[in-house]
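The structure appears below as structure tokens.
Of the protein chains in this complex, one is absent; all others appear in place.
Here is subunit A:
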């Protein structure tokens, strides 16, 4: 037995409805920005901001209020408590200041406070993480460098692969690298450098008319922006795990984009007389079952992680959950729709008819 969700001749007019999706996207990004700037802000985890997390496990469940009250002592400054996992026995305690945080001292203080508050209920410190400000800054720089190199390599790869313009890709890489090097001399922080890198990439893509690369990079920024915005709205802490999830979702969303791009290139060769909107619609419809299936299975396994994976992996799974949905949508409505806005069919037909040595002859067109 076998099924189909999507009839093979479905012809949903995705591109026609793009303005609705744009509106939703813009709204989501705005909400994210508002939340990040005026609302909760971006909550950086201790991996990046430095700080202290102590996870304690009680013998018996305790009341939130009693815990908060019991630990609100001068020796433990800036504490916040959070229930962790199921059962009410685990709590995360966070402390604001990591300066001179002495683990030994901290352990003793926390244990003393807990014993005093809950005399009959033994607590145990099951996890303790202290990240000093230096290491936090290091990890932040590493994470941002990772983003920077991801942008660089992906932009180069896509311009080379999809437009047969490795030279243009190389020029862009050189511009990016040079720009960042020069900007680095001014002593700007890594965060600004990455923003700058994004700006340079988009500008160079636009000037060199590397539309496929531009579409992919804008889609990538779109996904990350919305996901991070929603994380800020939900008050989720950005830690190393969330960072890894963000990178994974970049890969996932690019996957999706490239499958559609691939189909689009094929259709450009097969039916070059159709207009661009039709071609994009056709490509998206043809790959729709695949998109739904793959996103579906990824969603299934991410849901398993989200509900069963345990506390530490929870935020990772949440980030991926948002990312899978947003990434799938952006492949259609951002990355593909940009192609429509930036060029006509002729331009792309000329592009794909450049040398085709990388594909086997007779592979295209109706067999």
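We take it that a contact is a pair of C-beta atoms (placed from the backbone, for glycine too) under 8 Å apart; a residue touches a chain by one contact, two chains touch by 3 or more; residues count from 1.
Everything that follows uses one rule, which is that contacts and distances are computed from a predicted model.
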| item | value |
| --- | --- |
| Chain not displayed: protein name in its UniProt record ("Protein translocase subunit SecD", "Nitrous-oxide reductase", "Phosphoribosylformylglycinamidine synthase subunit PurQ" or "ABC transporter permease") | "Protein translocase subunit SecD" |
| Among A:61, A:178 or A:251, residue touching the chain not depicted | A:251 |
| Candidate in contact with the missing chain, chosen from A:73, A:195 or A:240 | A:240 |
| Which of A:12, A:66, A:126 or A:182 contacts the chain that the document leaves out | A:126 |
| Residue of A:59, A:301 or A:353 in touch with the missing chain, whole complex considered | A:301 |
| Residue among A:29, A:44, A:92 or A:135 touching the omitted chain | A:135 |
| Residues of subunit A in contact with the chain not shown | 1-4, 8, 55, 57, 103-104, 107, 124-132, 134-135, 138-139, 142-143, 145-146, 149-150, 153-154, 157-158, 161, 240-241, 243-244, 247-248, 250-252, 254-256, 258-259, 262-263, 266, 286-287, 289-290, 293-294, 296-305, 307-310, 312-313, 316-317, 320, 359-360, 363, 366-367 |
